[in-house]
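All protein chains but one are shown at their positions in the complex.
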Amino acid sequence: MAVLSYIQAVTEALKEEMKRDDKVFILGEDVGPKGGVFRATDGLYEEFGEERVLDTPLAESAIAGVGIGAAMYGMRPVAEMQFADFIMPAVNQIISEAAKTRYRSNNDWNCPITIRAPYGGGVHGALYHSQSIEAMFANVPGLKIVMPSTPYDVKGLLKASIRDEDPVLFLEHKKAYRLVKGEVPDEEYTLPIGKADVKKEGNDVTVISYGLCLHLALQAAEKLEKEGFSVHVLDLRTVYPLDKEAIEEAASKTGKVLLITEDNKEGSVMGEVAAIIAERCLFDLDAPVQRLAGPDVPAMPYAPPLEKEFMIDLDTIESAIRDLAEF
Amino acid sequence: MAVLSYIQAVTEALKEEMKRDDKVFILGEDVGPKGGVFRATDGLYEEFGEERVLDTPLAESAIAGVGIGAAMYGMRPVAEMQFADFIMPAVNQIISEAAKTRYRSNNDWNCPITIRAPYGGGVHGALYHSQSIEAMFANVPGLKIVMPSTPYDVKGLLKASIRDEDPVLFLEHKKAYRLVKGEVPDEEYTLPIGKADVKKEGNDVTVISYGLCLHLALQAAEKLEKEGFSVHVLDLRTVYPLDKEAIEEAASKTGKVLLITEDNKEGSVMGEVAAIIAERCLFDLDAPVQRLAGPDVPAMPYAPPLEKEFMIDLDTIESAIRDLAEF
Amino acid sequence: MAVKHEQLGLSDEDVLLMYEKMLLARKIDERLWLLNRAGKIPFVVSCQGQEAAQVGAAMALDTEIDYVLPYYRDVGIVLSFGMTCEELMLFSFARAGDPNSGGRQMPGHFGQKKNRIVTSSSPVTTQVPHAVGIALAAKMEKKDFVTLVTFGEGSSNQGDFHEGLNFAGVHNLPVIFLCENNQYAISVPLDKQLACERVSDRAAGYGMPGITVDGNDPLAVYEAVKQAADRARDGEGPSLIETTFYRFTPHSSDDDDSTYRSKEEVEEAKKNDPLRTFASYLKDAQILTEENENAMNKKITEVIDEATDAAEQAPYADPSSIYKYVYAEKDGDN
Partner (left out) sequence: MAVKHEQLGLSDEDVLLMYEKMLLARKIDERLWLLNRAGKIPFVVSCQGQEAAQVGAAMALDTEIDYVLPYYRDVGIVLSFGMTCEELMLFSFARAGDPNSGGRQMPGHFGQKKNRIVTSSSPVTTQVPHAVGIALAAKMEKKDFVTLVTFGEGSSNQGDFHEGLNFAGVHNLPVIFLCENNQYAISVPLDKQLACERVSDRAAGYGMPGITVDGNDPLAVYEAVKQAADRARDGEGPSLIETTFYRFTPHSSDDDDSTYRSKEEVEEAKKNDPLRTFASYLKDAQILTEENENAMNKKITEVIDEATDAAEQAPYADPSSIYKYVYAEKDGDN
């Protein structure tokens, strides 16, 4: 097993899928000679050539829309949105087109596109290079939204997304790119989209999270373990459609649930997770369902002390878990 | 008091605000001589002239974006999206621009635009003329989303939206336009944005809804009243940001909560409502928080029997309330 | 006079077929209005006035290999690409057998994979980038099919038009952008939609040729599209073709056009009805005779009658089917 960074897992998955299937190609802004502004497509232009690693004009609706057309034809485009914040001009193509292709044609056509985008904050990206955007797509049947937390999950899920017969929005936490490292098997594998994953077993409190926050949750859990609190950590991995059974099971297991997301609190995907719990396992609960999230302000400011105020930190998570455990 | 239809209340509100304030103007597709495809702007072109009732080119991002520019300058644009489904090309302008104008400029600039759009189904509108789109905007701090159910609320809230110093998305249920009628005071009034409204007092079960479904809830409540069930009905009216206190109060009052929306279930605004309840008044609950919503399919099909299958009907609501009451 | 089609390499049979398709499109459309007024179908959106451009364009393509992304008025195009009259009726009646959507979509939202008619939605102009993507696939896969995409002149103001054409220009893709300019976008006339004189004036901004042709003349449209298709197949890239004519009906069965245009204006425009003018051309050339015209009319009426009956009697999809095909069905259904 090799140790890869989160972004290396992205690059590896792309490379392997492009080798495996001629129909897989990449399109986006600066993905070619530059290898992407985060270098996620580093080396791919050199290996696969200009036609399969396409620098597009600066126009996200076209990146999505041209990709969608190619996917309808039978190609396997992987479109990159340079920052998740810049997916907004492509919303019509993603929601009205990609997500509804199969349904509206009564299964005659389908649209196997993967749209990758780096999201999330803590990188001095300010209001427009830090946002979490999953909630705006997490009410769109026909679409799947994958948000992995570890290099292992990144690689297995990105490969699965590319092979999926339907459109997948694949969101990568940009701060995790170089911060998060992990073991990745040398042999070929994929992971199932739509399945949450228990990242740590525990009995006192259940934490449900995804993306970068998941790591904070795990760190807090490790620390609290030493104080004698046993924390169960569920990684959603796919935030739409949610793995309802896994959520029910994890919540019921301890009866005390903390939901953590970096997104603004109101209207985040954690609202739906809480609703699922309130609907399915209310009587198993021993405490109100708690949520930790970003504040309801447009996004995180640039100045470091302001950005810090926005982000959830380890201490906050720790004390929220402790409070729940002692509830 | 005059009895107005839902759409007449829209037209009246527009007319009064245009009379009151020269800075108010309308822009959109077919809003001029035709008076709008639903005739919401009927007569306004004749009364206020071409400059204040502007037929725009067919381009929603420009309708929003030009309106936003005018609003930043100090005008009071009311932009019409012909169908809520067609707001998608304008998402970037609404979320990245209108909603963040004040915050990003540290209160130097603001953007008092109102964006009206007819949403909702049951009118043979099929996949792209029937959708509920509120959830995709219900995670956007800086924006307000108003969804009135009665002509009284329509008029008072639309006037308040136009006067609001910040951007408001004002969503009108297109089936309610001519179906729903109600009394509207002759004298001038506005209603507060951000406040839910108890449409019926009751003690056994709390129903929380908005828009057209609210009327189904009220009808079901009337019927069940005769069977001896007392139903409390809360109309959210503003679905973002939610009136958390009113939700908490309504849920706590009966301990049995049914949430109803026409939107697809997963990721609808009712997820957030359930989360607020699970967070704030879990121990007041006597039953799981129930949700009735559209199925998680892209949107309602065209063929009448298929459309009917999608829509929530009175019977379903009635039995859901009865089940809760008897829980 | 009637040598024009010969100069284009079209036989007398070709142009008769061209006329027959135009007429079939028109007659189907007229029937749909009758059915709508009789309360049998809830909605019609028309091709009337645009048949020459649609059929002329489609006949300039290779309907065996080329891809087409029609917009909602393109009855003439989908008929030419192999959709049958009965299938169109099933669509209008929203029956399970509708090949476009199984009754899920409103009429006009065409799509039929076996005929390379690409599935479409209601938000206008989204199909333009799709066509570019299919053309990109053709280039990558070294296939020599051409992709044709159509849209109204109002729709050419959407961002997706700009982004799509520019992408095709930069990557020199085999795609034809065909604007069907019928002078109105619902109620909004041309001069409130565009500040340029012609939609084709925009082509220069994307480094591709742009021309405007008389959309009432199917031969003029045929010629323009044929040239563009040849260019595309020869690796010379995309073209923008604007066809001009007049929308004879209200925007749709939900529209009342008397609020924004006069009856006189409509009547005046009908003098250039392509069915009338092309029929004269064919009659002058003695290709269309009283005899074959009668036979043609009779055949078309029969076809439409049968199709209408069949569609009316056909079942709706089962309500429980609405839960299907959100995603690929696990058990191999796709």
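Order of writing sets the chain letters: A, B and C. Residues in each chain are counted from 1.
By definition in this document, a residue touches a chain if its C-beta (ideal position, glycine included) is under 8 Å from a C-beta of that chain, and two chains touch if they have at least 3 such contacts.
Predicted model, so just to flag it, every value in this text is computed and none were measured.
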{"item": "Chains shown that the absent chain touches, full complex", "value": "A, B, C"}
{"item": "Given B:92, B:114, B:161 or B:238, the one touching the chain that is not displayed", "value": "B:92"}
{"item": "Positions on chain B where the hidden chain makes contact", "value": "25, 51-52, 54, 56-57, 59, 61-62, 64-75, 77, 89, 92-93, 96-97, 100-110, 141-142, 144, 164-166"}
{"item": "Where the missing chain touches chain C, by residue", "value": "157-163, 166, 168-170, 172, 191-197, 201-202, 204-208"}
{"item": "Footprint left on chain A by the chain that the document does not show", "value": "29-30, 32-35, 37, 55, 57-62, 85-86, 88-89, 124-129, 295-298, 300-306, 308-310"}
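One rule holds for everything that comes next: only the chains that are shown with their structure count from here on.
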{"item": "Chain separated most widely from chain A, comparing mean CA positions", "value": "C"}
{"item": "Centre-to-centre distance between chain C and chain B (centres being mean Cα positions), rounded to whole Å", "value": "37"}
{"item": "Rounded Å distance between chain A and chain B, as computed from the means of their C-alpha atoms", "value": "30"}
{"item": "Distance from the mean Cα position of chain C to that of chain A, given in whole angstrom", "value": "41"}
{"item": "Touching two or more other chains - residues of chain C", "value": "101, 104-105, 109, 121-123, 159-160, 326"}
{"item": "Overlap residues in chain A, where contacts from two or more other chains coincide", "value": "61, 89, 92, 96, 100, 103-104, 141-142"}
